[in-house]
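First, the structure itself, so that you have it in front of you.
Missing here is one protein chain; the remaining ones are kept as they sit in the complex.
Chain lettering (A and B) follows the sequence in which the chains are written, and residue indices restart at 1 in each chain.
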């Protein structure tokens, strides 16, 4: 209970973004609406607005990342914030300074936001529990737990392509077990109220708890994709899997990889999504990834706008907020 | 003689900041006063002033550092300067380019300031001796020699907490021998004229020359702390110590670590300082580090303002300077 509400202030406004779980439908819609207002910024000749001028955003990435790190950096710069990238490995942490001491120091330097990626589930929550009142924490992925900005940009993309959530059948395909992305997507799609939500995966890659979330589980790709409006492929997290949960990449592609053939059983106007980076010929064929139904690159574009929205909202300076005052 | 004056221009104004040694009382006070004018910037919604807009500050860190590097980067960005971080290890130096050639090149690129951290004592002086007339050098720590911006932010914090230096008894505790911080603090405190200046350390960690600086040496923690107004704990520089100068960390903490017990012999309103990062349960207990007498995080905050002051003064653009013209 306390964990869920940690990200809201006393007035129920977003102070941190740690997880989709516990957000109300209207809160998610507010974020998507705010992101909508930032979409135009990427197309303007001068892609910069002064909303966070003089604010300092600190990227605390304990796990390697290019895409997510880059989109947060770009989003912050386009809001005119100063961006600090703390190199965790080669830094004072090695000298024996604990993580919390490092955070205390960054707070004392009048930083405003920590964007946290960490291999341990709950890391962003832990940090949010300990930061000073003027700091906002944004979870950029923690262990197998959550990746809320990814789920939000996915929702943004679905709404952009399909308009309404209510009539949709959405299939999430792949390594559900290890995927923080899937977990956040499931919470978002459930809250936004899609017609049917399916997960499609080998038995070894579905967590037992998933059926309690109102999700239909399929172990056959064709059955799972039949008449779907939205197909979300997950990245095969090779580096997270240990032991013999899967026979081979080739075998996986044969049974769960998305190809033109398997996509044909979905609705003719189904869209194909993937959080990236894609493993071609492992979870998706190049024909589909680069084909007309793919919205994978739109997801990337939308990711900037969604992160601009989250960053400006948690710092209480979103255009929507300003109006409301 | 030449070394001391290297940091002043013909009019006696600060051109480089290399060491506290040789600075006059009024020069130190001027820096503290200028820093005072920057303290407000950290509390403003827009933490940015255009004093160094269009200037290029180069961070040349030959030693790993997070905190000092980050504070210099933040200070420069809040003054609106462009900041270059030269990655010394993975860079052209390895290709055989000598340090001085690299500096020549950065000068030719119209950079304005080199912030230098180096493991060798005298490195910043050496660089200052060779730079072009339009370049300022700021020493961010050289070997065992000096760390002047740290000492200045410590003086700022003491003045902020205690008002006057004259009546104060100040105890510096720990590894005096290896500490560039202690060396710079001793020069600053002597110049600013405290009532009594003590160093407290095991015999093996006190340099012989220290008694010539007007400092009282104590080898017993309780004696050294008795009735002190200011207690400055040093970081135990484990990585700098070789051989068996110390029995063990546990033993060190037992005899020289600051705890609530040992702090009780100082004045009731004594403040506790530490340059960070702290080694909890080695030189200081968590109760004291996080307790009401600790001003450790204020030191970090003040570090931004003091570095903004130094950077703007050496480039001749401090607000105080502008007025004087």
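In this section, a residue touches a chain if its C-beta (ideal position, glycine included) is under 8 Å from a C-beta of that chain, and two chains touch if they have at least 3 such contacts.
All values reported here derive from a predicted model rather than from experimental measurement.
When the missing chain is restored to the complex, the residue among B:13, B:104 or B:162 that touches it is B:104.
Contact with the chain not shown here comes from a single listed residue; of A:111, A:215, A:258 or A:278, that residue is A:278. When the omitted chain is restored, the residue from B:6, B:39, B:64 or B:84 that touches it is B:84. Considering A:6, A:29, A:74 or A:265, the position touching the chain not shown turns out to be A:74 (whole complex). Against the chain not displayed here, chain A makes contact via residues 42-48, 64-67, 70-71, 73-74, 77-78, 238-239, 276-280, 297-298, 300-301, 303-304. Against the chain not shown here, chain B presents residues 53-56, 82, 84, 86-87, 90-98, 101-102, 104-111.
FYI, only the chains that are shown with their structure count from here on.
In whole angstrom, the spacing between the mean C-alpha positions of chain A and chain B is 41.
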